[in-house]
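Structure first, then comments.
Every protein chain of the complex appears in place save one, which is left out.
Chain naming follows the written order as A and B, and within any one chain the residues start at number 1.
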Amino acid sequence: MKTFRVSLNLSLTNSSALAQTQTTPEPPKRRRGTSRWLTLAAPIALLVLWFLATDVLRLFTPNQLPSPIQVLRTASEMIADGSLWRNVAASIGRVVLGFIIGAGIAVIAGTLVGLSKTVETLIDPTLQALRNVPSLAWVPFLLLWLGIDEAPKITLIAIGAFFPVYLNLVSGIRQADRKLVEVGYIFGLRGFHLVRQIILPSALPYLLAGLRIGFGQAWLFLVAAELIASTRGLGFMLIDGQNSSRPDIMLVSIITLALLGKLSDSLLRIVERRALSWTDTFQGT
Amino acid sequence: MSSSIRAERVTKRYEGTLVLNELSLDVRPGEIVSLIGPSGCGKSTLLRLLSGLETEHDGRLLIDNGEVTGPSRAAGLMFQEPRLLPWLSVRDNVRFGLPKGSANAGLVDELLNQVQLEHAAAQLPRQLSGGMAQRTALARSLAAQPQVLLLDEPFSAVDALTRMRLQELLLDIWQRTKLTMLLVTHDLDEALYLSDRVVVMSSRPATIREIVTVKLPRPRDRRDAELLRLRAHLMESLHVVHATESVNVPTGTPFGV
Partner (left out) sequence: MSTHKITRRAFAGALIGAALLSACAAPPVPAAPAPAAPAADTAANPPAATGTKPAEVRLDYATYNPSSLVLKEFGWLEEDLAKDGVPVKWVFSAGSNKANELVSSNASDFGSTAGAAALLARTNGVPLKTVYVYSKPEWTALVVPKDSPIKAVTDLKGKKIAVTRGTDPFFFLLRSLKEAGLNQSDVEIVNLQHADGRLALERGQVDAWSGLDPHMANAELNAGATLLYRNIDFNTFGTLNAREEFLQKYPDYVQRVIAQYERARKWILENPDKTAEILAKEAKIDLAIAKKQLTERTVLDADVGTPGDKLRAALEAIVPILTSEKLVASDADPAGALAVLIEPQAAEAALK
């Protein structure tokens, strides 16, 4: 969708003519107003359905599915006495720490594997096998080896964050354009400098996608981690609600998790968009 | 600042196929020499060997009497595609060409001026037209302050008008720096407009069929009768090359028709 405006100048030796070729920038941004309402449509519809199913049509008993009003009331009580914030803070702390550790290790491992076929043959097959262990299957082992405090929880979250980041980074490095690598060679780049200046920036779109997915996984693994032997957190709230026959607390926990997950994803998307402003790719119609 | 280029009986094989067979060529300092010939006749290979991107060959390759052992700043190489780093602005792409550790902002600005991109210095490659991108690539190559400039069909991917402007630019730069240039091109007019000598090559394996000297002073008039005559001569030469090949070529070879 670029348009050319070339100002023709019959004197071919007039070098200022060169300066006048230009392009117009990218297509106009989507109208923000309508899309925002579209985003709201589904949650509002769900809420209305929920309300109808509980308070109006009484399709569910309160112990099966409490009404949104009840859940709202419980949530406001938990906000008022600070317990919701305490649990949220505990969970966010774990997610962030676990993610940083997991993603950090993944960047190192992914870089090594991506750059070296030898390293790949050494560790990739094992990692691929471990990748398929589901979150809850790790829990008993981590509890056994690391106890019941923060260590097993952070470790589990780190495991969850690790794989998407690792896999995406390896892909990103492997798809680095050979043509650009040659440019690096020509200008004297070798080894570490070649990697830092050409290969890693090339892999950045993949890495960022991996980070986003990894963060989402971190949230999922957080809940698994908090289901066992916790005293605080949104996962703890979930299981506590389960143990005390308080489905309203369970719902507050789930909704809060969903909102936090969406929020963090949106924030990462913003970071991604800024960092990848240089890419020249299909943006959707 | 500018150096000679010498190829001495250079032989190169790709997977058993002979691409260059004892090719010898001399380019004097400050000379502009074009290589023309059929596709796949080894012209690009020669440039890649001279740039040090490829190193396996028989024979000798010398720049200013120093053997080429790998990529170095002595030989700049421009490709058909601009090959700009998409995450860097125009200015940063040009700066990329500077020797490591040198922060010669002045040179970058000067080069941007020379290629007339000072107003686009902050743009990203995806915002550039083909011509602008190639100019950036040229500035980048020059930032390395090479002794020779190797160009592999540098202007073939842009439209005719832009191509002419880029040729002007190249000459402009040559006037300032008297950089030795070895240019691979399919465009006969380009070869004749720019070069001191035009080397006609045949392929399989690549050998020099004929070298045509262009004695016209620069700047040349594209409509000059002498150029037209030389053009006809080159066409004839190429026609013969082509005819010989149609007879000799077995089908299914890597560089097949």
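We take it that a contact is a pair of C-beta atoms (placed from the backbone, for glycine too) under 8 Å apart; a residue touches a chain by one contact, two chains touch by 3 or more.
Everything numeric here is computed off the predicted structure, so don't read it as measured data.
Displayed chains that the missing chain touches over the full complex: A (touch as defined at the top). Considering the full assembly, A:S245 is the residue among A:T34, A:T126, A:S245 or A:T285 that touches the omitted chain.
On the side of subunit A, the interface with the absent chain consists of residues 32, 36, 39-40, 43-44, 47-48, 51, 54-56, 58-64, 67-70, 72-74, 77, 147-149, 228-231, 236, 239-240, 242-246, 248, 259, 262-263, 266-267, 269-270, using the contact rule stated above.
In this text, only the chains that are shown with their structure count from here on.
In terms of their C-alpha centroids, the spacing between subunit A and subunit B amounts to 46 Å. Those residues of subunit A that touch subunit B in the shared complex are 2, 4, 6, 8, 12-13, 15-19, 21-23, 25, 179-180, 182-183, 185-188, 193, 197-198, 201, 204, 277-280.
Those residues of subunit B that touch subunit A in the shared complex are 51-53, 71-73, 76-77, 79, 81, 83, 85-88, 96-97, 99-100, 115-116, 119-120, 124-129, 131-132, 135, 144, 161-162, 164-165, 168-169, 172, 219, 222.
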